[in-house]
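Only one protein chain is missing; all other protein chains are in place.
Order of writing sets the labels: A, B and C. Residues in every chain begin at 1.
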Amino acid sequence: MSPKQPLTTKQKDYQKLENKDEIKRPLLRNCIKAFLVGGFICLIGQCITVFYIYFFNFTEQTASNPTVSTLVFISMLLTGFGLYKKLGQLGGAGSAVPVTGFGNAVISAAIEHRSEGLVLGVGGNIFKLAGSVIVFGVFSAFVVALIKTIFQLIGG
Amino acid sequence: MSNRKAMKVLMVILIACLFITTGCMDTKKKGDAKWALFKTTNPNPAVLNETSEEFAFSEEIHKFVLSFPEIYDAAIVVGDKQVLVAYKVKQMQRFKMKKIEKKLKKKLEKKFKDQNRKFTVSSDFKIFLEVVELNENLKDEKYSRKKAKKHFKKIIKLEKEKT
Amino acid sequence: MLPMFFWAFVIGGLICVIGQLMFDVAKLTPAHTLSTMVVIGAIAAGFDLYEPFADFAGAGATVPITSFGNSLVSGAMQEAQTHGIIGVLTGMFEIASSGISSAIIFGFIAALIFKPKG
Partner (left out) sequence: MLKGKQSWTFANAPAILTTGVTGGEMEGEGPLKDDFDLLYDDNYVNEDTHEKAHRKLLEDAVTIALKKGNLKKEKVQFFLAGDLINQITPTSFAARTNSIPHIGLFGACATSMEGLALAGFLTNYNGAEYVLTGTSSHKGAVEKQFRYPTDYGGQKPPTAQWTVTGAGVALVGKSVGILKPIPKLTSATIGKVVDMGLKDPFNMGGAMAPAAVDTIMTHHKDLDHGPNYYDAVITGDLGQIGNKIAYDMLQEKNFLIDRERLIDCGMLIYNKEQNVFAGGSGAACSATVLYGHILNKMKKGLYKRILFVSTGALLSPLSFQQKETIPCIAHAVAIEFA
């Protein structure tokens, strides 16, 4: 069966009916919650950045690295105690888009697959969810950087 | 119900962060350096070789830097061969920070060509903080000038490795 | 500095709202959404837009996953300045490594300590 198979009229009719009875996602409420939760996480990030600037030898530019690590650490604690999924249900993208969500994806997969052993379970599945982020990040960055370098070589 | 519990944990983390940031400040930084990032300090420019000419020169730089409309706060330390200019850019102008940095450096070099010194300009909060701290230390007569020079070099090094 | 906290909150929140719209309107899975955002970050970095943005919003721009794309590009570009085209390949993780390495390390530690909560 090809996925592009056109729907029959019966299917179309049903989907119309189904659409009517389906509970819609509360878009506005979800967006507000995502805004608040996401903003809140970034605010914590900003606090941590300032903390690193004040007390360690990090400049504004370099402080984002330890900030990210600290946030991932917080994410580990929340994930381990089963709180991050509650935050995720509350905040939606607000908790998925910040780097804590990336951490959560990695850490939850690691915890989940511990039962299959350290090598095949944890090692093999740790990037089950977050792997695509890395793959697409690296590949798109490669393309972008390559084009930019070539332009600079030609233009500059 | 359970969401509230999650929120509580987050609140605790945030409060803990705030406490750490504010709490530690009292012990480590003194004077203006304590709040240097949060309020406009505009400290008097400091010089490493304390002669009246140097003071005048530093005052001039300070005024010049502040004449830029985008800049609202500046801390300056004048060294033997180098001048360290740390400044803060108004929030809405921060998009153009790189341009401002270039412009400022160029104009400073042009205006003070005869001085034959190297200008190190930075909008980085960390550099600003360090400059203010050095400034505070220099106010103290007893503070070892040797240490001050060391600190000065350290800041320039920090600025260089930034990128 | 204080306005930066405000803008970190607002910009960070807005990026998350974009993510939420991808979830709810475009009906993308989280993995699709995050991958898209990383690609957007990389493209923005290609046009030199991301850094001014990060200057303005601080953690509001560096904490969302879009910054991952940005740091990959800027790492590659930095290396490309010194080593030419080869640098694009080798410099990729120069800056962006902190997120991945800490995620791996903490993930492994978590796997040793915690059990999945049902």
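Note that a contact is a pair of C-beta atoms (placed from the backbone, for glycine too) under 8 Å apart; a residue touches a chain by one contact, two chains touch by 3 or more.
These numbers come from a predicted model, not from an experiment.
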- [ ] From the listed residues A:I48, A:I111 or A:A141, report the one that touches the chain absent from this view.
- [x] A:I111
Task: Which of A:Q46, A:T70, A:S95 or A:T149 contacts the chain that the document leaves out - done: A:S95
Open item on the list: I need the residue numbers on chain C that touch the omitted chain, in ascending order.
Closed with: 23-24, 27, 30, 115-118
Open item on the list: To test your reading of the contact rule: which positions on chain A touch the chain that is missing from view?
Closed with: 1, 3, 7-8, 10-11, 14-15, 17-18, 20-26, 30, 79-80, 82, 84-89, 91-93, 95-96, 101, 104-105, 107-109, 111-113, 115, 128-129
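Here is the rule we use: only the chains that are shown with their structure count from here on.
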Open item on the list: Building nodes from the protein chains and edges from chain pairs that touch, which of line, ring, star, complete or other describes the result?
Closed with: complete
- [ ] If you tally contacting C-beta pairs, which comes out ahead, B-C or A-C? Let me know.
- [x] A-C
- [ ] Point out which chain occupies the most central position, where each centre is the mean of Cα atoms.
- [x] C
TODO: Mind checking the centre-to-centre distance between chain A and chain B? Centres are C-alpha means, answer in whole Å.
DONE: 35
Open item on the list: I'd like to verify one number: the distance from the centre of chain A to the centre of chain C, where each centre is the average of its C-alpha atoms, in whole angstrom.
Closed with: 9
TODO: Please work out the Cα centroid separation of chain B and chain C, and write it as a whole number of Å.
DONE: 28
Task: Numbers and ranges of chain B residues touching at least 2 other chains - done: 37, 125, 163
Open item on the list: Can you list every residue of chain C that touches 2 or more other chains, as numbers and ranges?
Closed with: 1, 4
Task: Contacting residues of chain A [partner chain B, same complex] - done: 40, 43-44, 47-48, 50-51, 53-55, 57-63, 74, 78, 83, 86-87, 89-90
Task: Touch list for chain C against partner chain B, complex - done: 1-4, 7, 51-53, 55-56, 78
Open item on the list: Taking the touch rule as given, give the residues of chain B at its contact with chain C in the complex, in rising order.
Closed with: 37-38, 88, 91, 94-98, 125, 163
